[in-house]
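A protein chain is absent from this complex, but the other protein chains hold their places.
Just so it is clear, A, B and C label the chains in written order, and each chain counts residues from 1 on its own.
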Amino acid sequence: MNTYIPAIDWALAMPLIVILGTGLVALLIEMFRPKQNNNLIVGVSLAGLAYCFVLLVNQLGKPVATTFSGMILSDQFGTLAQLIIVGATFLTFLFSESYLRQKRIAFGEFYPMALWSAAGGMMMVATENLLMMFIGLEVLSIALYCLAGMSRGERRSEESALKYFLLGAFASAFFLYGIAFVYGSSGRIDLEGIHQGYGNAQDYFIVFAFALILVGLGFKAALAPFHQWTPDVYQGAPTNVTAFMSVVSKMAAFGALIRILGYSYDLQELWLPAISGIAILTMTVGNIAALVQKDAKRALGYSSIAHAGYLLVGVLAHIKMPDTIGLSTVIYYFIAYGVMTIGAFAMISITAKGGKEGTRTQDLNGMWRKAPFAAGILFLCLVSLVGVPPTAGFFGKWAIFNDALAADLPVLAIALAINSCISAFYYWQIAKAAFVDDDPALQTDFAPVSGGLKLTGVLCAAMILGLVLAITPVMEIGKDSSANPRIMKRIDPEDRPTPTGANSAGN
Amino acid sequence: MTLNQIAFIVLSCLALFGAVGVVFFNTPVRSAMALVVNFFTLGLVYFMLGSELIGITQIMVYAGAIMVLFLFVIMILKSTNDTDKPQLGERRFIFSLLGAGVVFTMIYRYVIMPTMERTNVQFTRTYGTPQEIGKTLFTQYAWPFEIVSMLLLVGIVGSIMLAKRRF
Amino acid sequence: MGVITTTILIPIIGMLLILFVPERFSKVTKWLTVIFTGAAFLSSLSILNQFSKETFRFQMLEVTKWIPNWGIQYKVGIDGISIWLVLLTTLLTLLAAIFSFYIEHRTKVYFAMILLLEAAMLGVFVSLDLILFYTFFEATLIPMAIMIYVWGGKNRNYAAIKFFIYTFSASIFMLLGMITLAKMHEKIVGQMSFDITAIQALVASGEFWQNTGTMQTLLFWAFTIALLVKCPMFPFHTWLPDAHTEAPTAGSVILAGVLLKMGTYGLLRFVLPIFPEATMANVPIIMWLAIIGIIYGAAVAAVQPDVKKLVAYSSVAHMGFVVFGIFSLNQAGMMGGVYQQLNHGISTGALFLLIGLIYERTHTRLFADYGGLKSQMPIFSALFLIVMLSSVGLPGMNGFIGEFLALYGGFMSAADGLYGMKIIMPLLAGTGVILAAAYLLHMFRQVFYGPLNPKLARLKDLKPWEVGLVGVFVIFIFWGGIYPNTFLKPMEKSVNATRMMVTNGPGTRPVWSDDSHDIDNSGNLIQVNARNAEGEPDTTQGIKIVKAADYYTDTNVPPRNAQEAR
Partner (left out) sequence: MIPILTHLPFAAVFDEIPLGWFLTLSLVMFTLGAVGVVVRRNPVVVFMCIELMLNAVNLTFLAFAAYPTQMVALSNPGEAAITGQMVVIFVMAIAAAEVAVGLGIIMAIFRLRNEADVDDMNTMRG
C-alpha cells in the first residue's frame, strides 16, 4: 500500500468549511454571550450562510471536480442542492429567534446545531462516496434529533425527538447494510461501485443493496410506506425546526437518492415499477391522511409527504430518460416547495406566545384580523401548495406533468393530478381557519409579527410570485445539472467488465 | 472439521445467544448484558477475520465504553424490573417475524448462498494492521475523519442542549 | 405595451395600490376601485375602437417570450368572439364595484379581490397561449372563492370549497391535455408550443391528428369536461346554485355575468378549432346534455323557494342554450350561442343586481317573505319586469335574438341530419323557453303581486343612482333586442371561421396564422394571392373560392351550392 497525500482543492471544500466554521464561532459566542441575547449569534450565522451562498453561486457553471480523494464532489446538481439547503436554513434563521423567544426555549445552541445539520445535508448531496453520504446523513440526523427535542418542557417535542431518533437510527442501519452489499459486490463504496457490482454477475447483491439503500433513504425522504414518523415529528418539533427539516432533510435525502438512482440505471426494469408504486402510494397516503387532521402542523407534515411523492415523479422522469429530461424540474420544484413550506410554517409559528403554542387548526382562527400580514402570506403559501396559478407551486407541478408525459409515465401524471385535487381540501381547511373570525371565543392570541418573520414572509412571497416570471433562468441553471457527466455517466453493456467465472466468483 | 471451524461455530453460537438475548430477555439489564456478550464475541470474530485493530477497538469501545453508558442509563431510569417481554401471540410480533423471515430467506438465498464457496483470498501482508489503517485514515480518509470529529462535537453539544437547564 | 396588456394591468395596479391603503379609509378604497375599473372600461372601449370586423384573425397581437424552452409565451390578441366578452367583463365589473359600496366589512380585501378577478377574467378572454389561458382561468378561482367564503351567506364554507374543488379538479386534467397537445406539436415540428394558432395550423392541415388513434377523443373530453364544469352543464352544475346563493351580490353578478362565459368561450376558442373530428363525432352527446340542462334547470328553478337559487338554476338552463347553439355547428346557431352569452351576462347580471338591491333592504331571499311589492316599489318592479322579460326571451329584447338564433341553428342542422342530430333536439330545447316564461312569471307574481307583506310596508323605492345602475343594463337589453347587428356584425367572421375550422375537411379549413386565405363577405373561404396596402385582399389578383359558404347570411343570400353557381 503506497502512501500518498491527496491534492486538496480547498475552493471546493470552502462552502462546507464556512458553514462548519460558522457553527463553531456561533458556539463560542454562545458561551460568552450576554444573558438571553442571541442577536450576535443570529447575525454571525446569517452572515456565514450568506457568504456560503455566494461561494456556492460562484461554483455554478464550473466544471465537475472532486477533492479530498473523491470525498467532495462539485457539480451543478450538487451545488444547486446545496444552495437550496443554505437558502432554506437562511429563511428559517430569520424567524427563529422571535419564535424561540416566544416559546421560551431560546437556546443559543440552536444556531450552531442547525448549521451543522445543514452542513450534513450539504455533504450528502455533494459527494459520490457512499461512506461520505452516510456520514453526512448522520451529521444531519443527529443534529436534527436534538433540535426536535429542543422544547424540553413539552411532552410532544420530546416524544417526537425519540421517535425520530429511533426510526432514524433504524433507517440508517438499513442504509449502511445496503452500502455493505455494494461494497461486497465490487470492493468499492463510491457510486461507481454500483456499476461495477452489476457487472460482477453478483446481480442480486446489487439488487438487495439497492433495496436496502432505498429503505434507508426512503425513511429520510418520508416516502410511503416509511413515512410513519413524519407527522409525529413534524407536529412535535418546534415549528422552526419543522420548517428547517421539511426542506433540508428532504433535499439531502432526495439528492442522495437521485445520485444513487442515476447510477443504477441498468437495473431500471426492476426498480421503475417499484418506485412508481412508491411515488403513487406516497402522494396518496400523504393527501388522504392529511384530510382528517385537526392539527395544522400535522396536516402540513402529511402535505410534505405528498410533495415528496410529487417530487419522486419528477425524479423518475429524469432517471428514465436522462438524456432528454434534465433535473431542472426537480430543482425548480424543490425551490418552490421550500419557500412555500417554510413560509407556511413560519406564519403558523406566530401561534406561539408566552411559552404556549397551539397548532390545532382552530388555533389559527382570527389570524386574519390580528395579524393580517401573516394570514396573507400563509394564504399565498397554501395557494401555491395546492398548485393554483399564478404561483411557483403551479409551475412546479406543471413542469412535473411535462416531464412525466415526456418520459411516457402518464399513469404517474394522472395520479398526481388526482392528488392535487384531493390536497385542495385540507389546504382549504387551514386557510379557512385563518380567515374565521366570527366566533370571538375561538380567537387565539398571536405573537406580534417580528421583523425577521416579516422578512421571511416577504422573501417567501417574492419567491413564490417571482419564480413564475423567473422560471426560464432557473430552468436554464438547472438544465446544466443534467448535462453533468457524472450524473449522466452510463456504461455501455459491452464496456462493462465481464464476470469472471461462475456466480460465486470462486477460484 | 478443523479447529478454526469449531472456533467459529462456538463464537457464532455465543454471538447469536447474545443477539437473541437482547431481543427476548425481559429486563433491560439482561438485554444489555447479552449485548455485551455479543459485542465481545464479535470482537473475537474480527480477530479471526484478521482485523486485529478493529477487534480491539470493538472490545474497548463497544463492549466497554458504549455498554457502560447503556447500563448507566438503565440504572438511572430505574427500569430494571420493568417487564416488557414481547408477547408471542401478539399480532405485531407475528407479523414482524413473518416479514423478517421473508427478507431473511430472500437475502440468504440470493446473496449469501452464492458466497458459501468463496474461501481463498489474496492478502497484503499488512492487512488490518494499525499502521496501514492509520495511514489511510489520515490521507485518503482525512475529510471524513474531520467530519466525524465534527459529528462527535454535534453529539456533545446536542447532549448538553438536551440536558442543561433552561437558557 | 399594447392596449390589451394595459387593460389587464390597470386592475392589477389598482389592486396593488389598494393594498397600501389603510383599512380605515374604506371610502378611498371604494373610489379607487371605481376609478380603476372605470379606467379599464375606457381602455376596453379603445380596444373596441381599434377593432376591425373585416377579418376573422386575431388583432392587436402582443407576443413576448416567457418560457421559450417549453414554447410558453405571453400571447394575447382579440377577435370577434372575445371582443364583446372583454367589454362585458369591464362593464360588469365596473357596475359591480359601484354596487359594492354598501360593503363595510373588510373592504380592502374585497375590492382588491374584485380588481384581481377582473384582471384574471380579462386575461382568460384574450390569451392565445394554452398555459397562459390556464393560468388566468385558474387565477379566477382564488378571488372568487375568497369572495364567497368571506362575504358569503350561512353555508359559505361548503359553497366556496365546492366551487373551488369542482373547477380545480376538472381543469387539472385539461392541463394534462394541454401538455399532451404541446408534446404532439413537438413530435411534428420539433419544438413544444402552447400557441393555439400554431397548433390550429397543424390541425387545419390534418397533420396534427394523423395516426394518433383515440387520442383526439380523449383530449377532447379532457378539455370539454373542464369547460363544461365551468359553464356549468348538467351533470356538473351542482356547484353553481350553492355558489350563487352564498356569494355576495357583486360576486353573483360577476359569477353569472362573466365567469360562466369562460367555459363556453373555452369551447369556442380551443375545443372546436383543435378537435374538429372529435367535436363532430360527439355533437349528439353534448346536445343531449345541453337539452337535459335546459329542461332540468328550468324544472328545478320552478320549485325553488329562494329567489337567488331560482335565478341560479335559470342560469343552468340559459347556458344550456349557449352550448346548444355552439354545438349546432351552424352559422346562425353559433352566432346565437355567442350572442346568448352576452345576453345572459346582461340579463342575469341585472337580475342578481336587482335581487341584491332588494336583499339589502329586507335581508331575505325567500318568496314567502315577499309579496305585493308592485305598489310599494313601482320603479323597482318596472325594472325587474324588463330584466325578467329579457331573461324569458321576449321579442324586442336581447334574449329573444340569442335564443332564437341558437334554436334556428339547431333546426337547420337537425333538418339536414348533420352530425347525428335529430329534429327532436331543437324541439325539446325549445320547451325550455316556455318553461322559463313559466317559472319567471311565477316568481314575478309571488314577489310583486298579491297582498303586501306587512313587514315590507316601510320599504323605500330605488334611489336615483341605483336606477342609473340598472338603467345601463336596460339600455343594453333593448339595444341588443332591437338592433342586434351592432353586436352580431363584428363577431360574424370569427364565428364563421370557427365553424369552418370544424366542419370543413382538412386542407380547406381557415387558418389563424396563415395569411394566404380569407373569408369574404358572403362567407366563402377564398384564396388570397396578394393584399393591398391596408391588408385587404387584392381583388385584381384573382380570388379563388376554396370552400363556399353553405349558410345564409342577411346581407347576401347565395344559393346553397355557391360554388357551382359561380
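Keep this in mind: a contact is a pair of C-beta atoms (placed from the backbone, for glycine too) under 8 Å apart; a residue touches a chain by one contact, two chains touch by 3 or more.
On a predicted model such as this, the values are computed, not experimentally measured, just so you know.
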*Wait, the hidden chain, what does it touch out of the ones we have here?*
A, B
_Residues from chain A at the interface with the omitted partner, ascending_ = 1, 131, 134-135, 138, 142, 145-146, 149, 152-153, 155-156, 158-163, 165-166, 169-170, 173, 176-177, 179-181, 183-189, 200, 202, 231-232, 235-236, 289, 292-295, 298, 302, 497, 499-501, 505-507
*Chain not shown, touching residues in chain B*: 2, 4-5, 7-8, 12, 15-16, 19-20, 22-23, 28, 31-32, 35, 38-39, 42, 45-54, 57-58, 61-62, 65-66, 69-70, 73-74, 76-77, 79, 82, 84, 86, 90, 92-93, 96-97, 100-101, 103-104, 107-108, 111-113, 115-125, 127-128, 132-133, 136-137, 140-141, 144, 148, 151-152, 154-156, 158-159, 162-163
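Assume only the chains that are shown with their structure count from here on.
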_Path length in steps (a step moves to a chain that is touched) from chain B to chain C_ = 2
*State the pair of chains with the top count of C-beta pairs in contact.*
A-B
_Nearest-to-centre chain - CA centroid comparison_ = A
_Centre-of-Cα separation between chain C and chain B, whole angstrom_ = 72
_Separation of mean Cα positions, chain C and chain A [Å, integer]_ = 44
*Could you please state the distance in Å, as a whole number, between where the Cα atoms of chain A are centred and where those of chain B are centred?*
30
*Using the touch definition up top, name the residues of chain A that touch chain B in the complex.*
1, 3-6, 13, 20, 27, 35-36, 68-69, 71-72, 104-107, 109, 112-113, 116-117, 119, 123, 131-132, 135-136, 138-139, 142-143, 145-146, 149-150, 152-153, 161, 181, 202, 204-205, 207-208, 503-507
*Mind pulling up the chain C residues that touch chain A in the complex?*
66-70, 131, 134-136, 138-139, 141-142, 146, 149-150, 157, 160-161, 164-165, 168-169, 172-173, 175-176, 179-180, 183
*Inside the complex, what are the residues of chain A that reach chain C?*
383, 386-390, 394, 398, 401-402, 405-406, 413-414, 417, 420-421, 424-425, 428, 432, 435, 471-472, 475-476, 479
